[in-house]
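Structure record follows, encoded as structure tokens.
Heads up, this is only part of the complex; the chains shown haven't been moved.
Chain naming follows the written order as A, B, C and D, and within any one chain the residues start at number 1.
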Amino acid sequence: MGSDRKFLVINPNSSARMTEDIRKTVDTADISADVICMEKSPEVLETFADYTVAGCNMLRYIENNDPFLKKYSGVLIACYGDPGLYPLKERLDIPVIGIAEASMSMALLSSHKFSIIAAVPKAKAMMENMVSQYGLNGRLASVEALDCPILEFMKAPEKLVSAVEESLERAFLHGAETAIYGCAGMTMLRDMNFSHRVSILDPVSAGLYQLEALVKSGINMSRAGLYQKEVM
Amino acid sequence: MGSDRKFLVINPNSSARMTEDIRKTVDTADISADVICMEKSPEVLETFADYTVAGCNMLRYIENNDPFLKKYSGVLIACYGDPGLYPLKERLDIPVIGIAEASMSMALLSSHKFSIIAAVPKAKAMMENMVSQYGLNGRLASVEALDCPILEFMKAPEKLVSAVEESLERAFLHGAETAIYGCAGMTMLRDMNFSHRVSILDPVSAGLYQLEALVKSGINMSRAGLYQKEVM
Amino acid sequence: MGSDRKFLVINPNSSARMTEDIRKTVDTADISADVICMEKSPEVLETFADYTVAGCNMLRYIENNDPFLKKYSGVLIACYGDPGLYPLKERLDIPVIGIAEASMSMALLSSHKFSIIAAVPKAKAMMENMVSQYGLNGRLASVEALDCPILEFMKAPEKLVSAVEESLERAFLHGAETAIYGCAGMTMLRDMNFSHRVSILDPVSAGLYQLEALVKSGINMSRAGLYQKEVM
Amino acid sequence: MGSDRKFLVINPNSSARMTEDIRKTVDTADISADVICMEKSPEVLETFADYTVAGCNMLRYIENNDPFLKKYSGVLIACYGDPGLYPLKERLDIPVIGIAEASMSMALLSSHKFSIIAAVPKAKAMMENMVSQYGLNGRLASVEALDCPILEFMKAPEKLVSAVEESLERAFLHGAETAIYGCAGMTMLRDMNFSHRVSILDPVSAGLYQLEALVKSGINMSRAGLYQKEVM
């Protein structure tokens, strides 16, 4: 890149396999970044309890690694629930974004309505809640659940491929124009071509490029309101 | 009460003073409950980082106190940001509610529009975000910030009283019919009478009675969707 | 209860059978209340004309029974359309709530999205309109119509049971986590256990306990704005 | 008009003066219509109790005057709260509209955002609630209260004029492009010219012409859903 800009990509879970898949996406992209995972977090994050633990681990990590973090220009949280997003935006002096918010921001530009492909029904409810918190219901076509836990499809990618294929048509019938993979683990399908007119968006790639855009713009997390660092 | 129903009230911060004030409200109410605080949490919770730590502490607490918790019929989280609410709803086998969601639920019945009285501008943004996540924007008149950090007004209650007084008129001008104290610490004003036609609601009392209503109804946290315990 | 708190439960229609079923729910609950019906109202309330007549009857009733009403601490209107709710909130000096608003308030605490089980398609449209007026669309999963008029299912409860069973699955597919019986008459199913992960909420019980919570909190109908008694 | 089309305009209150003012507006318009009032209703309608009584009176009126009503092609309810609107739409075999819904429908065509000029603060809350029920919040700029009860300004029209003048600027600052008189009684200002760039809309005239448009189109109240006559 010719720039000395470097990002930190945090996989908030402890799966070596998923961390590796995220690293491959980083390598494919024209982005300089380190990828780490949170070793004390669960292997996959599927519940609010998992998110809470992962959020806490990330918060502790940044508090303990202050000098180390100085070399980074931005942080990407690579889990589709955006765990720990608000506290990290609040705490760090550099831009922090999550792959969920980043991929939705990008989908707004490629389409009017997007769907999210979630692993399981519980994730569907969790993502609808998140989209509502982000105030983006007006652009959401649907969340489509694959009925397949993350760990299982990581073992059987071909099963995932056919489940995604079917979900694209359901998303289309709900009005989707773009479908976003609702899990960092699905980044392994990054280069897969599905012959459906609904576009597919890998949130890890989207997150990397959105972070780069933000950093190049010189925009940091606003210190007015929600992400204010200290009270008053 | 004649019933053997007992609740657990968790103050997610470590302030002995605030815990004591909450306990006084519990004593005044006709409710049997134990009040505990999270000793490893910050003294007041004012940032997302504070919420994350407090959420994690509560989660660890319930995981370590399984037998002890068996004697309770329900849990009330007594902090107006509802920290740790979703993971605790998900994990525990008994009803769990937060004072923010509970007081809003009650305000829906006493008025068409409610305002929340927040301590500081950052809290205003945090509460607007929470109300949006709860899908209740259509009933929110405003969040009014007092421009006074929680610790300060705990030291100078008379300052708090006059700040609340002024905020009631601002809330009224924004269309509020009921104003909710946006901090568990304000429960110390529980019996204060303000001569304003906007009604005032103490969220700790509201939370206790809403929890009792829920438990008497025999309704538990739904296990479909958002609060599903396990994936699939 | 040890308290001298007593409520008035008004069934706005004239059905002795439905009044009896409501009374049974009151008896089961740990609540002291009188149950009356409006003898000049239609036997069931299924149209806006029915609601108008019932609302008028209730208004006349409270105007003619001022001294008698003094012994009550609160009023529950037990019809899922909440007929006469706003004028009674406005007129009476004690808290007045309807079973529709009360059950939705409670469902907000047990789940993110709720569905309402309505008797017939017209009721479905009426309830969607009501939810919109209450500003709660963001929490509504769906209104499911049973295609069975109230009078008919009162004669054939077993038909109602199987219709409800089917509607639970439809509600779940629409994202519901809690389903509310959309008719006071369905309170006769109060103790029925349906083996579906969507929770069921009886609005008469919910209304009784929500009214109790409100009264214990010492909160009355706000006199600012919508429920102001007199003009200026 | 050359047509034998005739409308019935119902003033739901009992004010002879207001009925007369409405009749003058009808005469000015190129519309054939009878104007009646409900003699057993209050002189002005300012509370939900007033609306309930007026709605009941109108319902009884149409039930008792079936043959008489046969000569009309449509009904206009001339009170800005649209009392009795839904039951009359449901019951009558001809189009029924209210001046509130009709004037908003027209304002949608002349501007992006409209404000309503209400007499008093309570009316402001009532109208915001009505706009929300009609699903038109996205087009509402504000409801501006004049702080002057209807009866008073009917006695002192010059006071009304200056209050309206001031409210136009407030409405403009809230983003209004059109302001609607929020009371049938204000139709007496029908021909008044205010030198403000916010347009003014008299809801009685708007209602008459919208009713004519509907009737000429041959469109009746839909019998699917909300205004279905009978259940199933």
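Everything that follows uses one rule, which is that a residue touches a chain if its C-beta (ideal position, glycine included) is under 8 Å from a C-beta of that chain, and two chains touch if they have at least 3 such contacts.
This one's a predicted model, so the numbers in the text were calculated from it and none came from an experiment.
> List the number of copies present in the full complex, noting that all chains share one sequence and 4 are shown.
This complex, considered in full, is made up of 6 identical copies.
As a convention for this text, only the chains that are shown with their structure count from here on.
> Using the touch rule from the top, work out which pair, B-C or B-D, shares more C-beta pairs.
Of B-C and B-D, it is B-C that has more C-beta pairs in contact.
> Taking each chain's centre as the mean position of its Cα atoms, how many Å separate subunit B from subunit D?
Centre separation, subunit B to subunit D: 43 Å.
> Report the inter-chain centroid distance for subunit B and subunit C in whole angstrom, where each centroid is the mean of the CA atoms.
Centre-to-centre distance between subunit B and subunit C: 26 Å.
> Tell me, which residues of subunit A touch at least two other chains?
Residues 124-125, 129, 132.
> Looking at which chains touch, is this a line, ring, star, complete or other?
Contact pattern: none of line, ring, star or complete.
> Okay, what are all the chain pairs that touch?
A-B, A-C, B-C, B-D, C-D
> Applying the document's contact rule, which stretches of subunit D touch subunit C when the two form their complex?
46-49, 51-53, 55-56, 59, 84, 86-87, 89-91, 119-126, 129, 132-133, 135, 147, 149, 225-226, 228-232
> Which residues of subunit A touch subunit C in the complex?
The touching residues are 124-125, 128-129, 132, 137.
> Sort out for me which residues of subunit C touch subunit A in the complex.
112-113, 138, 175, 177
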